[in-house]
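For this depiction, one protein chain was excluded, whereas all remaining protein chains were kept in their positions.
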Amino acid sequence: MKGRTLVRHGKEGLKNIGRNGWMSFASISAVTVMLMVVGVFLLLILNLNHFLESVEEDVEVRVYIDLTATEQEQEELRNDLEQLDHVESITYLSKDEGLDQLIDSLGEDNREVFESLRDENPLNDAFILRATDPQLTEQVALQAEELNDIDRVDYGKQVVDQLFKVTNVMRTMGIVLVLGLMFTAMFLISNTIKLTIVARQKEIQIMKLVGATNGFIRWPFFIEGILLGVIGSIIPLALVTGGYYYVYNNYASRLSLDFAELLPASPLSLQVSLILLAIGVFVGVWGSLTSVRKFLKV
Amino acid sequence: MKGRTLVRHGKEGLKNIGRNGWMSFASISAVTVMLMVVGVFLLLILNLNHFLESVEEDVEVRVYIDLTATEQEQEELRNDLEQLDHVESITYLSKDEGLDQLIDSLGEDNREVFESLRDENPLNDAFILRATDPQLTEQVALQAEELNDIDRVDYGKQVVDQLFKVTNVMRTMGIVLVLGLMFTAMFLISNTIKLTIVARQKEIQIMKLVGATNGFIRWPFFIEGILLGVIGSIIPLALVTGGYYYVYNNYASRLSLDFAELLPASPLSLQVSLILLAIGVFVGVWGSLTSVRKFLKV
Amino acid sequence: MRIIEMNNVSKTYSNGVNALNNIDILIEKGEFVYVVGPSGAGKSTFIKMIYREELPSSGSIHIQGSDITKLKSKHVPYLRRKIGVVFQDFKLLPKLSVYENIAFALEVIEEPRHIIRKRVMEVLDIVKLKSKARFLPDELSGGEQQRVSIARAIVNDPRVLIADEPTGNLDPDTSWEVMETLETINRSGTTVIMATHNREIVNTIKRRVIVIESGRIVRDELRGSYSYER
Partner (left out) sequence: MRIIEMNNVSKTYSNGVNALNNIDILIEKGEFVYVVGPSGAGKSTFIKMIYREELPSSGSIHIQGSDITKLKSKHVPYLRRKIGVVFQDFKLLPKLSVYENIAFALEVIEEPRHIIRKRVMEVLDIVKLKSKARFLPDELSGGEQQRVSIARAIVNDPRVLIADEPTGNLDPDTSWEVMETLETINRSGTTVIMATHNREIVNTIKRRVIVIESGRIVRDELRGSYSYER
């Protein structure tokens, strides 16, 4: 293909968007609307995942030290714990700190009730372990139980199992939903683009009858597909970026709970924007080329 | 319009779906795919709402009775509480039951630590109130504080405020998402249908030139729109109904947590199905009639 | 009785082309009129004025005494039902069969099915396309499509029959048969207006000839012949 022909295809692709005015508008708005939906859900699901992760991060294993253990034995225990697989960090929690935490967790109103316990603290000193991956917590706990100088190991089995059941279901649902939405978006966008091209079936056939090769016909459609995708992505990109920055800056503190916050806007909106742009362009090109192909057999 | 003409329009509307084969398929699949998405999200959001409600239901006000109150005074207090606005139910909780609950809530491992408290129970007897609407809990608590023979009133202000903040944000987001999806679906379906009708612009103009009235042209499109909506709804309806029954019967127990369960399939799938069908038919008719109108001015 | 009367009609298309200039014409009920003139002279535009496919930019057009330029758009279909049109580009509905295309003109006036069937078969016989009743327009030759368009125009016995180069895609023999059909219809009282380039026909079947050149009527003779200067 000669250079001037490539230029011609580029111009033609651009002009075709204008020539097919209403149809181009329909395609572009389909891209816009669907990418907006995908973008919003991507942001939601990524934040949900972040939220779930930070909830899971709170899971810890408490290794209560036997009352009879000497300083020396405690030090050995710590070393043994460090040797275990999948242990991320170890912290020491004295029995007084432990009681403070317990009383705090009971809330204002029951506090005084238990203040009496301070004098005869029934708790043990403990090491607090975090697993490298929260889902490995049980494994870490089981290993820890094998060690010496231990009173008991506690990681709230029931609560943690329940928690992981919930977070895993939510995560799976989130991924399924976002993937489902992406495929829906791709299907509908290319469906719409196909419709606009079916309407141009006669034109494609005429071009072939006048001696155009398949490549010659396809090129402008290729350019047009890219442009539809890019133009259709502008608004979703602006909204995903601008909107998320706005929400993050204005509501992040209000929305955030003690244990969870929104993902920072900076890398996230760029990543999501790139995903949206990629979908837009890919589907634009794919939708237009696959449907042109059908009418090239003249 | 004569009866036979109505019959003619009906037949014509049906035939047109066949005549425009590929285009009808595109419209129908747009309806199918979008309604499927809307259906899934409706089910999710309705269940989310149900879940949030049952979480909120757990919120209660504890009115601790003064240690000095006589049986008589306790009875009076109960009557006074019953007179309060927005009180749904009142239960009596003795201080021993209260301690049992408290110890239970601490989990297996801390239990023994507090068994010692049994002998010198520091708690008060209490009335437990539930508000008619969980969001009114604070109001009920404030009223209760005004009464006599009360030690203190406790409804976990901080936790409850936080909880309602979360549930309200989630509920709002859910509604916004589902409404957003519905409008997206409507927009895209009617967009697709419009494209198929723009492609028939010439035909509509020819009909007018041959003496057809606007009504005569519109009727078959009206029928066609209904049929597109109905046919496009079949798969989503089957999936929403069948799929939800399946999930409900097979996973309901596995998915349900101690405090939440799925909405029963029986009225829910029917309701959602009706909503989907209504959207399908409405958008089918609306999409086809509004776009025909544009080309009737010949 | 005047069936068509145009007063000072001009038409400028939206792209600025001046297709008709100050046209004044009277056509009596039952007349047979040829409209001739070079390519692009304005014949089709003139004809489109009558069934209101195009509205004039100025001037008035009376059909059976009422001014159709002032017609409310919801009354336009009733005007068009009185006028059968053979379009220069046929204007067949591409997804309907030959039979359905012709029947359409009767369905809009809500004729009962058995009458539709009878009339359609009659006109298909006239244009010799009975054997192709179930074909789609795309499966027909150019001349066959033109004859379907003719059949549709005459199927509901219109008061006025307008034919825009109805023999352009027909061989001479078929053209003469079409002319016989038009004459028969004309004899039964229908006004016939026919734009044509066919010198042989115009010079043989002598009728009123209106010559349009550059949007103006340059000649209007009662028993004219096909001739004009450029």
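Going in written order, the chains are labelled A, B and C, and every chain counts its residues from 1.
As a working rule, contacts are C-beta pairs under 8 Å (C-beta built on N, C-alpha and C of every residue); 3 or more make two chains touch, one makes a residue touch a chain.
What you are looking at is a predicted structure, and each value in this text was computed from that prediction instead of being measured.
Counting contacts over the entire complex, the absent chain touches A, C.
The residue touching the chain not shown here, chosen from C:50, C:93 or C:170, is C:170.
Of the candidate positions A:216, A:245 or A:286, contact with the unshown chain belongs to A:216. The missing chain lies against subunit C, touching residues 13, 15, 17, 36-40, 43-44, 88-89, 135, 139-144, 147, 164-165, 168-175, 197, 199-200, 226, 230. Across the interface with the omitted chain, subunit A contributes residues 1-2, 4-5, 8, 16, 19-20, 203, 206-214, 216, 297-298.
What we mean here is this: only the chains that are shown with their structure count from here on.
Looking at contact counts per chain pair, the maximum sits at A-B. Put simply, the chain nearest the middle, going by average C-alpha positions, is B.
Among the remaining chains, the Cα-based centre furthest from that of subunit A is the centre of C.
With centres defined as mean CA coordinates, subunit C is found 67 Å away from subunit A. Mean C-alpha positions place subunit A and subunit B at a centre distance of 25 Å.
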